[in-house]
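Removed: one protein chain of the complex. Kept in place: all other protein chains.
Note that the chains are named A and B in the order they appear, and that numbering of residues resets to 1 at the start of each chain.
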Amino acid sequence: MKGGIFRIYTIAYLVFLYAPIILLPIFAFNNATVIAFPLQGFTTKWFTQMWSEPGLWPALQNSLTVAISTAILSTVLGVLAARASTRYRFPGKAPVMGLIMLPLVLPEIIVAVSLLVVLLGIGVPLSILTIILGHVLMTTPFAIAILSSAFQGLDRSLEEAAYDLGETPVSAFRLVILPLVMPGIISSLLISFTLSLDEFIIAFFLGGTHVTLPVYIFSQFRFPAAVPVIMALGTLLVALSVLLLTIAEYYRRRGIAKSGGKDTGGFI
Amino acid sequence: MARRAKGAGAETAGGLLLIAPPAIYALLLLAAPLLLLLTYSFLTDGYLEILREFTWANYSEAWTNPLYRGVMLRSLGVSALVTAATVLLAFPVAYFVSFHVDPARKSTWLFLITIPFWTSYLIRVFLWKVILGYNGVMNAGLMKLGIITEPLTFLLYNVNSVIITLAHAYAPFAILPIFVALEKIDRSLLEASQDLGESKIVSFLRVTLPLAMPGVVAAVLIVFIPTIGDYVTPQLVGGPEGRMVANLIQLQYLRLDNYPLGSALAISAMGIVAVISLIFLLLTRRYIRGPK
Partner (left out) sequence: MIPKTPPASAPTMIEFRDVHKWYGDYHALRGINATIREGEFFSLLGPSGCGKTTLLRTIAGFEGISEGVVLLDGRDMADVPANKRPTNMVFQSYAIFPHLTVAENVGFGLRRQRLPKAELAGKVEEALTMVGLRGFGARAAHALSGGQRQRVALARALILKPKVLLLDEPLSALDKKMREQMQVELIRLQRQVGITFILVTHDQEEALVMSDRIAVMFEGQIAQLSDAETLYRRPNSRKVADFIGTMNFLPATVLNESDAVVEVEAEGFGRLSFGADQVADDGDAGTAIGFRPEILTLLYEGQAWGDREVSAVVEEVVYYGDMTYYDVRIDGSSKTVRLSARNVFGRPVFDRGVRVRVGWNPGALILFR
């Protein structure tokens, strides 16, 4: 076995990382209202009960609206920024990119309260739209990180070759660049969607009376009786996230293979 | 010069045109709000409205009130501990993936490491509550093994649980930058070190570790800065003695409606984090400057 103790340590670390996610479905199928061991037998009733939760469906609808809009907007902004930063030189590039990427390290609560202050200051009512504005701010840096590696892998002379062979900048983008970065775009859409779907603080601060799924879940934690249903809901959400991420990873790798590059690792 | 047209000018214009939408978005919805937050922190809180009068009162309140000061110090302490724990625990993982995993499988390992990070943070934190609680998984397990006879109470609703949960949440943020730095190390340098008579362990200390420092520094900052502003973890597993500055800010904004004080707390927290990060960068700059 390569790696010896490092391998054992890493596997132990993965157990630590996965512990909550492994426990989630266990309790979701556990026939007890108290989330504790020992287990009380198998049931699917928490999943069926989910259907009749009154608050869940509007929250889900809100979340999907927010996540889809966020995914599209942040990917569009991400494509523009990634293309600009990998292909062009322009004055003020470093500070501008720094500002755009700032939410990556800025605590979400700071983003949330500063936006809240502005929105209330200029009298914009809190709504789904204001959540989207906040989420786009937060997911765009991730989109840029993914798309930059897609654009970075592009040999600039591919684009020049297309001009040289008679294409305009627009048709060269469509015929050469877009097909080559498409996997990155799909990956960016999926990641932004997943991040937005799971985001809590910004939605909590900027949503007003409009509740997204995480905000709904957070509110349910106060009622112990509601928790098993939340475990069931969480199981579905985690399964969805893992599915989307696997698809995103598939496209990311295919993108790298396509542009003939070398895989250097994960999303960030 | 009439013919200068299609040179650098067009290049600059193209870049600016592309960067304009995301840049304007960030200026309007990030830079401007942060400036407004700064402005608010100097305004006076009146009943139901904010008075446009300049004051230092919010800052003096934030810095002198023992309650706020205590929470601020605790936040810093928790962040520092979380950062240390996360980075130390993450290093061997990054090292394993970089040095001992077959290159073709590296991205699969990284994918496995990052998956938990992308799943609902809220639910992950809640499950830590389940794991660490009085009737939780940990206590049940330890009792079954006969290691303890009655449930441990120091696991949940205090600083310990906050640290464990945050160290879990920020793991990939620490692993990835260290991994990237380790990947950049030319493997022949290690062979050279051994060829020059150093053992594997000394080679690690004299070659690998210094060259991995930029990644470690990045990992420290990328964990330290956001953890101090974390809201969900202290709220769910921290209990009264595990509250951090984000909970305080939320309280001022959404419960007490004291925007100026909330803003002063937020700005203070960011300021402290920025200063500490800069000091840290200065202290470690000789490692970061290293070879490109």
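Following the convention adopted for this analysis, contacts are C-beta pairs under 8 Å (C-beta built on N, C-alpha and C of every residue); 3 or more make two chains touch, one makes a residue touch a chain.
These figures come from a predicted structure and were not determined experimentally.
> In the full complex, which of A:L180, A:A203, A:I217 or A:I230 touches the chain missing from this view?
A:L180
> May I ask you to list the residues on subunit A that touch the chain which is not drawn?
That gives, for subunit A, the contact residues 155, 157-158, 160-168, 175-176, 179-180, 258-260.
Quick note on the criterion: only the chains that are shown with their structure count from here on.
> Would you tell me which residues of subunit A are touching subunit B in their complex?
2-3, 6-7, 9-10, 13-14, 16-21, 23-24, 27, 34-38, 76-78, 80-81, 83-85, 87-91, 93, 96, 99-100, 102-103, 105-111, 113-118, 121, 133-134, 136-137, 140, 144, 191, 194-195, 198, 200-201, 205, 214, 217-218, 221, 230, 234, 237-238, 241-242, 245, 249, 253, 263-268
> Give the list of subunit B residues in touch with subunit A in this complex.
11-12, 14-16, 18-23, 25-27, 29-34, 36-37, 40, 89, 92-93, 95-97, 99-102, 106-107, 109-116, 118-124, 126-128, 130-131, 133, 135-137, 140-141, 168, 171-173, 176, 179-180, 183, 221-222, 225-226, 228-232, 236, 246, 249-250, 253-254, 259, 262-263, 266, 269-270
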